[in-house]
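Every protein chain except one is present and positioned as in the full complex.
Chain naming follows the written order as A, B and C, and within any one chain the residues start at number 1.
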Amino acid sequence: MGCVTPDADTIDHAAVVAWIRRFAAEIDEHRAELVRLDTAIGDGDHGTNMDRGMRKVVEKLDGAAGDDIGALLKAAGMALVSSVGGAAGPLYGTLFLQMGSATGGAATLDTAGLTQALEAGLRGVQARGKAEPGDKTMVDALVPAVEALHRAQSDGVAVGEAARLAAAAAEEGMKATIPMEARKGRASYLGPRSVGHQDPGATSSYLLLRSAAEAFANT
Amino acid sequence: MGCVTPDADTIDHAAVVAWIRRFAAEIDEHRAELVRLDTAIGDGDHGTNMDRGMRKVVEKLDGAAGDDIGALLKAAGMALVSSVGGAAGPLYGTLFLQMGSATGGAATLDTAGLTQALEAGLRGVQARGKAEPGDKTMVDALVPAVEALHRAQSDGVAVGEAARLAAAAAEEGMKATIPMEARKGRASYLGPRSVGHQDPGATSSYLLLRSAAEAFANT
Amino acid sequence: MKKLINAPDAVVREALEGMELAYPDRLRVSYDPAYIVRADAPVAGKVGIISGGGSGHEPMHGGFVGPGMLDGACPGEVFTSPTPDQMMAATKAVDGGSGVVHIVKNYTGDVMNFEMAADLAGEEGIPVEVVVTNDDVAVQDSLYTAGRRGVGITVIAEKICGAAAEERRSVVDVAELGRRVNAEGRSMGMALTACTTPSSGEPSFVLGDDEMEIGIGIHGEPGRYREPLAPASVVVDRLASAVVEDLPYSSGDQVLAMVNGMGGTPLIELFIVYRELHAFLEERGITITRPLVGNYITSLEMAGCSITLLRLDDELTRLWDAPVNTPALRWGA
Partner (left out) sequence: MKKLINAPDAVVREALEGMELAYPDRLRVSYDPAYIVRADAPVAGKVGIISGGGSGHEPMHGGFVGPGMLDGACPGEVFTSPTPDQMMAATKAVDGGSGVVHIVKNYTGDVMNFEMAADLAGEEGIPVEVVVTNDDVAVQDSLYTAGRRGVGITVIAEKICGAAAEERRSVVDVAELGRRVNAEGRSMGMALTACTTPSSGEPSFVLGDDEMEIGIGIHGEPGRYREPLAPASVVVDRLASAVVEDLPYSSGDQVLAMVNGMGGTPLIELFIVYRELHAFLEERGITITRPLVGNYITSLEMAGCSITLLRLDDELTRLWDAPVNTPALRWGA
C-alpha cells in the first residue's frame, strides 16, 4: 500500500490504517514478550489484553471506509475500550479516542497534526491514569515521543521522519523505565522489587510509535 | 529382661510383654518403609497406622501387671481396635483379641500354646477380612507362619526355636506377595498394577513374627 | 510438602477444633473418641444418621452434619477409617430412640470398623442399619475383590437419608432409601495431580506434566489408566461414558448431576466441566434436573474432578429439595 509518497509532508487515512494494522501485527508478534514483562511486575496479561483489543480494532478496520482520520482513530479507541479491559483498555482506549478528537474531520495529517494528536492522546492518558513521568508506565514512553514530535515540528521535519524520531525517543523512554520504581498500576505493589524490569505498557507504547515510523516511512 | 530361660519350653507373661514391645519397636523403625510400601499400592498410611496403634498398646503395657497372657493380648487387641483404624485396625485388633481368647488365663505358653494362639488369630483375621492365601494380604505371611508352628509342634521343637521357624516362614510368605495380584484391600483397586510390590500388611505381619523370634530367643 | 498445618499428627485434631470454634451453635465435637454431632443431638423420635471415614475429604463428612443431613460424623486420621469406639460413641450420641443408620463407604477398613461398631451397638440394644455405598465405576465389582469404592454418591445418600429421617421415617425405611440411592447412583473421578498426606510427606503417585490419571480414588490411589492431558471435553467423555454405560442411564432419565472438585481445582474449571457434562448428557437424552457443582468429597489438595449421577424419581427429588442446614450444604433454612 503506497499510502505515503516519498518524503511526503502528510499522511492520509490509508497511512493511518496501515499504522494501526502494523501496530496490531507488532502486538501479535510481541504478545509473549509483553506477557513475560507483565508477569515479572504485574499479572501477566498485558500481551493478551492488547492482542485481544487490536484484533477487535482490525476487525473494525476491515469495514472502515471514508477518509476521516479522526473517525478512524475514534473507532479504534472505542473498540479498545470495549475489548481490552484491565488498565490498558481505558488507557489505550482514551489515547486513541483523544487522538481521534484532535484529528476529527482531517483527511491528512502533517507533522504538526500528528504532534497535536499524540499530545492530546497523552493528555487523555494522564487525565485518566494520573501517572507522571517517572512512575514507570506507558507515560514514560509517550512523553519523550511527544517531545520529539514537537522538536521535529519546529525543525520542519517531514511527518515520516518525525515519526521515526518519535519512535527512537519512545524506545529510550521505554528503556528508561527499567531502573524506575513503579508508583502506578499493579507494578507499584512490588515497590522496590519492581526495579530492574521494563514496564510492559511502556513497551507496547514504543511498539505503537515504531509502527507509525514503519507505516509512514518511505516504501 | 531374662524372660526366657535358655532352651525353655515355655514363655511367660514377661516374654509376651517383651514380644509386644519388640514389635512396637520394629514398627517404629520400619514405619517409613511400611508407608512407602502402602503408597505404592494403597494409600500410604500403613506405617503410621500401625505405629499409632503400637504406641497406644505400649502405653497400656506400662500399666499391665499380672501373669495372664490372654488378658495381656486382649488388652493389646482392644488398644489396636480403638486406635489404628483403616483395615489394619480391625485385622490386627482381631488377631490379638483372638490370640487372647485362645490363651485366656494362661501364665505360660509352650509351642502348642503359641501355635493355637496364632492359629486362632489367623482364623479371626480371615473371618473379619475374608482374604484367602494368594490375595496379597497379611494372611499370606500369617498362614505359612502357622503352618511352620504346626510342624515345629509335631517335631517337638521348643517355643523359641518354633518362633524362629515361624518368622522364617512368614518372611517367605511376605516375599511371595510381590508377584501376586491383589484381590483384597485397597491394593485390589490397582488390579494387575499391584503386581511387583510387596504387601505392606504382610510385611508388618512378618515383623510381628520376627519380633516373637527375637523376644523368645535365648539371650 | 506445602501445607497450612502445624504438625502432621495434629492435623485432624486441630482442624476439628477449628470446626468447633467456627460453628459453636451448630456442632458439638468430642475429641476422645473423636466425633462431631449436631448441636441438638439426639433428636427424640428421629432416626439418627452417622457417617464417617478418613479425614482429608472435607467438607465430607463433618461439613454435612446438621438438620436435614447427618446427625454425626466420625473423622479418622487422614485417609484412614475411624475406629469402632468412635462410631459407637457417635451412635449413642445421636440415637433418639428410633435407631441409627450408618452410611459407610465401601473400603475394607471402613466396612470392618463399622461392622465392629454395629456389633457393639447391637449389644447395647441400639438398632443399627448399615448402608454401604459403592458407586465408583472405575473399580471392577466382584465377589472376589474388595468391590467398588464408595465415593460421590455418599454425599447424596447422606442428604436424602437425612431428609427422610427428618420426616420421621423408620430406621429400616431410611436405610432402604439409602441403598436405593446407591443403586441408582454411579461415579468416576480423575486427577491432574496427586495429593500428599501430611504423615507421608510424599505425593501418592507421580504424574508427568502432560499426563492425567483416570479412575482415581479419593485416597490418592492411582487410577484405572493414565493418558496424555486432554481438554475438558475429553475428560468428561471418559468419566461420563463409564458412568452412563455402567448403570446404564438411558434416554428419558432425569438425573441429579454432581461435578465435584478434588480439593485443588478452582471453581472456574468445575463450571467448564459441568458445561461439558450437560452437553454429553443432553446428547443422550438424559436431563439434569438437579445440579451440584463444587468441592464436596475431596482428596486433600488433589487437582481433578469427579462426576456423580443419581437417577431421580419424584420421591428422591423431593427429599433432595428438602431443607438442609449444614456448614457445607444449606438451603431452605
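As a convention for this text, a contact is a pair of C-beta atoms (placed from the backbone, for glycine too) under 8 Å apart; a residue touches a chain by one contact, two chains touch by 3 or more.
These numbers were taken from a predicted model, which means no experiment stands behind them.
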item: Omitted chain - touching chains that are shown; value: A, C
item: Among C:Pro59, C:Gly152, C:Gly178 or C:Pro222, the residue in touch with the chain that has been omitted; value: C:Pro59
item: Residue of A:Arg128, A:Arg151 or A:Lys175 in touch with the missing chain, whole complex considered; value: A:Arg128
item: Contacting the left-out chain in the complete assembly, out of C:Thr80, C:Thr145, C:Ser200 or C:Thr298; value: C:Thr298
item: Missing-partner contacts on subunit A, residue numbers; value: 35, 39, 42-45, 48-49, 52, 81-91, 128-129, 183-186, 188-191, 193
item: Chain not shown, touching residues in subunit C; value: 2-7, 11-12, 14-19, 21-23, 55-56, 58-59, 63, 78, 192-193, 209, 212, 229, 231-233, 235, 263-276, 278, 288, 291, 293, 295, 298, 300-301, 303-305, 330-333
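One rule holds for everything that comes next: only the chains that are shown with their structure count from here on.
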item: Category of the chain touch graph - line, ring, star, complete, other; value: other
item: Identity of the chain that, by mean CA position, is farthest from subunit A; value: B
item: Mean-CA-position distance for subunit C and subunit B (Å); value: 33
item: Between subunit A and subunit C, centroid-to-centroid distance (C-alpha), Å; value: 55
item: Computed distance of Cα centres, subunit B from subunit A, in Å; value: 77
